[in-house]
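Let me begin by handing over the structure; questions about it come next.
Left out: one protein chain. Kept in place: all the others.
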Amino acid sequence: MSTEPAATAPLSVEGLTTSILVGTTWYDAVRDISFHVRPKETLALVGESGCGKSLTALSVMGLLPPAAVRVTSGRIVVDGVDMTAADEPTREAMRGDRIGMIFQEPMTSLNPVLPIGFQVGEALMRHRGFTRRQARERARELLELVRVPAAAERLDAYPHQFSGGMRQRVMIALALACGPRVLIADEPTTALDVTIQAQVLALMADLQEKEGLALLLITHNLGVVASVADRVMVMYGGDVVESGPVHAFFARPTHPYSEALLAAMPRIEGDLPLQPIPGQVPSLTEMPVGCRFQTRCPIRDERCAVLPPMTTVAGDPDHRVRCWARVEA
Amino acid sequence: MSTSAAEFRPSVLKRALRSGGLLFGIALVVVMIVAAIAAPWLAPHDPNAQDVLLVLTPPDAAHLFGTDAFGRDVLSRVLWGARISLYVGFVSTLAGVIIGTAIGVVAGYYGGIVDRLVVAATDVLLSFPQLIMGLLLVAVLGASLGNLIIAIAVTAIPAFVRLARGSTLTMRERDFVDACRTLGFSDLRIMFLHVLPNILDEIVVMASLWLASAIRTEATLAFIGLSVPPPTATWGGIVREGFDNLLDAPWMSIFPSLAILAVMIGLNLVGDGLRDATDPKGAP
Partner (left out) sequence: MSETLLSVRDLRKIYKTRRGWPIPRTALVRALDGVSFDVRPGEALGVVGESGCGKSTVARVALRLQEADGGSVTFAGADVLGASKSELRALRRRMQMVFQDPASSLDGRQRIVDALGEPIRVHGIAHGAAVRPLVARLLDEVGLPKSALDRYPHEFSGGQRQRIGIARALALGPDLVFADEPVSALDVSVQAQILKLLETLRRERHLAFVFISHDLGVVRYFCQRVVVMYLGRVVESGPVPEIFVDPLHPYTRLLKASSPEPDPVKAVAMTFQEGEPPSPVDPPKGCHFHPRCPIADARCRTERPELRDFAPGRTVACHHVG
């Protein structure tokens, strides 16, 4: 792992708050989150639906639906460019060039009526002024890079002629076309079968190493996190509740939500009894004041009405948790 | 990230009421219907009473819409004509909707050979322009109120078969149809108690647009003399009667035409308004 300081990391987010308009009121769906991702590093953003992990990714990409969602405060710096201060043409120039994104559904993210080769090369024509021929040549190299078999022959194939796993490879090729420094992957393997998921995850790890990518991986699957991430951030109700290096986190999950989430996961080995988390995530309009997990927390007390700060775990400055009961003396 | 924004969508009714066009359309249509129902009381004169002394009188205080070539009061004829025109429109559309939807739901639900036959038949019927179809049927059946209704209903059927079939196919994709079958419900119950209510929105929207079209078809058929025989007043008939004197006495054609126009606008506003109100993506 590189020791590059946070300020010069390819992706750094400082105090990001993103709000959603419900009726006539703005509610904070992502609250004051900060992180950075270094080259060759994978940061996993993990949590259940509604925790704000995808919204964070969209905020970074500047792809929020303008009328109903907005970044209310914070700074997002991608490869030295402040995305929050930039105008739309600048952000557009960044997307697909310095920062790439892959989505959960490779079918709906590809245009069904355009050949694969063209779609992969399109960003190069847009951002790098490649000619059609140059773009096609580079597209072939990219498809080979993501190990699509018989890449040259499949440049003229259409998305429906590819299987789900192959389409996700194409999406990766597309995201990497301009050699971005940052890749955001939003549930990239969730729609895939496990054996294909393993292949795609291996491919991503391999490419990341080769290209020196900073990878922000958004997932609900703690198994995937354990397999590929270097660091993890657990989100609940728009807050980061725990963050730390993967080994430290799994060795010592500290926030009650992290513990509960791990206990709720059925495993294929070991003998841990399944422990559901009671209740459900409150809707955005009914979030409690203070710690948002308090409505389902087994160890809540009166302190939880105030949002706890992030504090260190076991004296490890990298492993931090947001819980009054876990504040170390 | 799934926001709960969708749950805060105002109800269909609320959104419908916020749409000015829809309210105006409803008002327009209701006024016309009330006028038609109340024609016997609203009409200042007997619509068929001729008076040679009053032939082709321009609009004045006694005859707000003027009189026609037989000295009949145009306002009274338009009011009475509304009864026939709206009646034919409503009854034929209703018949077309009921029959067409029933066939469409059954075809979409069962699929297979039944479906293919129904689709082929509607394709043939839809390839005739609506008016030609109506013309043909009235010519064969003879001009009478009942035949007119049948003719216009038949032109409406294939459109509703198509719509209902398509929507039913979409519903079949949803698991609840299979859930119903697993629970041992009969096909009839599933089709008409589960599938139908879920596609009714679209049917109602289309019905209001078709109603406008049915009234127009009736007027057109009346205009070329293929509606209820004279002297019974219908809107298209009155326009036709005034046509011979269009330059000397334009009021005879203008007022019934305005009545037709008002209903068209009203029903189209209702149709569009309902479509916007029932389409979840149309939320403002």
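Letters A and B mark the chains as written, and numbering starts fresh at 1 in each.
One rule holds in what follows: a residue touches a chain if its C-beta (ideal position, glycine included) is under 8 Å from a C-beta of that chain, and two chains touch if they have at least 3 such contacts.
A quick note: this is a predicted structure, and the numbers were derived from the prediction, not measured.
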Which of A:Ala264, A:Ile299 or A:Val327 contacts the chain that the document leaves out: A:Ala264
Selected from A:Gln275, A:Thr295 or A:Thr312 as touching the chain missing from the view: A:Gln275
Selected from A:Gly165, A:Gly237 or A:Pro308 as touching the chain missing from the view: A:Gly165
Where the missing chain touches subunit A, by residue: 48-49, 147, 149, 163-166, 193-199, 201-202, 220-228, 246-247, 250, 260-262, 264-269, 274-278, 280-281
Where the unshown chain meets subunit B, residue by residue: 7, 174-176, 178-185, 189, 194, 197-198
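Keep this in mind: only the chains that are shown with their structure count from here on.
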Chain centre separation (subunit A, subunit B; CA means) in Å: 53
